[in-house]
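Quick one: this structure, given as structure tokens, is what I'll be asking you about.
The complex appears here minus one protein chain, its other protein chains still in place.
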Amino acid sequence: MTSDFDDLVLALEQFKEERDWGQFHTPKNLALAICGEAGELASELQWVGPEELSDNTVDRAMEEAADVLLYLISFSRSVNRDLLAAAFAKLEKNGRNYPVDKSRGTSAKYNQL
Amino acid sequence: MTSDFDDLVLALEQFKEERDWGQFHTPKNLALAICGEAGELASELQWVGPEELSDNTVDRAMEEAADVLLYLISFSRSVNRDLLAAAFAKLEKNGRNYPVDKSRGTSAKYNQL
Amino acid sequence: MTSDFDDLVLALEQFKEERDWGQFHTPKNLALAICGEAGELASELQWVGPEELSDNTVDRAMEEAADVLLYLISFSRSVNRDLLAAAFAKLEKNGRNYPVDKSRGTSAKYNQL
Partner (left out) sequence: MTSDFDDLVLALEQFKEERDWGQFHTPKNLALAICGEAGELASELQWVGPEELSDNTVDRAMEEAADVLLYLISFSRSVNRDLLAAAFAKLEKNGRNYPVDKSRGTSAKYNQL
């Protein structure tokens, strides 16, 4: 049985194959695309105060967040890695770098705890 | 039964609560964090030719990709939206914007097809 | 007589030539570098409240801003364009897109004025 995330990965793969877009999906091109979509997400929020976040703004921001995710999946595919596994591994590493007792309530970087 | 992606979302939520980091996780701060990690991903690849992508470089790039994903999840949470649902919706929209017959084999934007 | 900006452009060019780094400075690589440094600038500010901007944080942020500028100059060089001329031209275009009477005191985009 595939999970919902696997379904997304498969749907995206099919989307790309139908359009023969694999030729454009080098790691470097996809890194540019990730930065491009992350930048669009930033643009949606850049002048907006926290109390002014309308549903429309959130809708647009989430479309950009979705684009970032889709390109992250394509990037992982382009280097033959598993994005979800990488995220679990990174979260575990973060847990070692940021022990609860030292990092609670502070935004300091781990090398300054 | 939760899926693997749900598990990641829950693990990240717990990670954040244990450290009382919710106070830092405004949409704007998280947008900056997403751009920061996307930028680190870009930095890993910036001088590397396609044939020179070593396992070490890919390891480091995937750590940054993982960070981007973790912050995307936190961002979605901060605006009370579902990242995976947004990605499925965006992929469907992309399918309408990029019909197979017009977009096959070209990287042109949908408004130039 | 060269201006201070011309001096910077020349100093950067000499820096690059002495190190034979021109081979790495393709437009695409430099775009990745610009995003990388812009992301580092974002990282310096991501968790910092406006009232907490210490001199140290500003020092570090300005180092990243400087890196972005240096890569912008290298990017312009890589496509044989003049960055300062482009900035004057863009500011003039912005003036046309954002007439004072319509854009005063609002952060709306020009296509929504």
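In this document, chain identifiers A, B and C correspond to the written order of the chains, with residue numbering beginning at 1 in each.
Here is the rule we use: a residue touches a chain if its C-beta (ideal position, glycine included) is under 8 Å from a C-beta of that chain, and two chains touch if they have at least 3 such contacts.
Please read all numbers here as calculations on a predicted model, not as lab measurements.
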> Of the chains you can see, which ones touch the chain that is left out?
Replying inline: A, B, C
>> With the missing chain put back, one of A:38, A:53 or A:73 would touch it. Which one?
In response: A:38
> Of the residues in chain C, which ones touch the absent chain?
Replying inline: 3-6, 8, 11-12, 15, 18-21, 23-24, 26-28, 31-32, 34-35, 38-39, 41-42, 44-45, 48, 50, 53, 58, 61-63, 65-70, 72, 75-76, 79, 81, 83-84, 86-91, 93-95, 98, 100, 103-105, 107
>> List every residue of chain A that touches the chain not included in the displayed model.
In response: 24, 29, 32-33, 35-40, 42-43, 45-47
> In the whole complex, what residues of chain B lie against the chain that is missing from view?
Replying inline: 28, 31-32, 35, 39, 42, 47-48, 107
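Going forward, only the chains that are shown with their structure count from here on.
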> Residue numbers in chain C touching 2 or more other chains?
Replying inline: 32, 35, 39, 42, 47
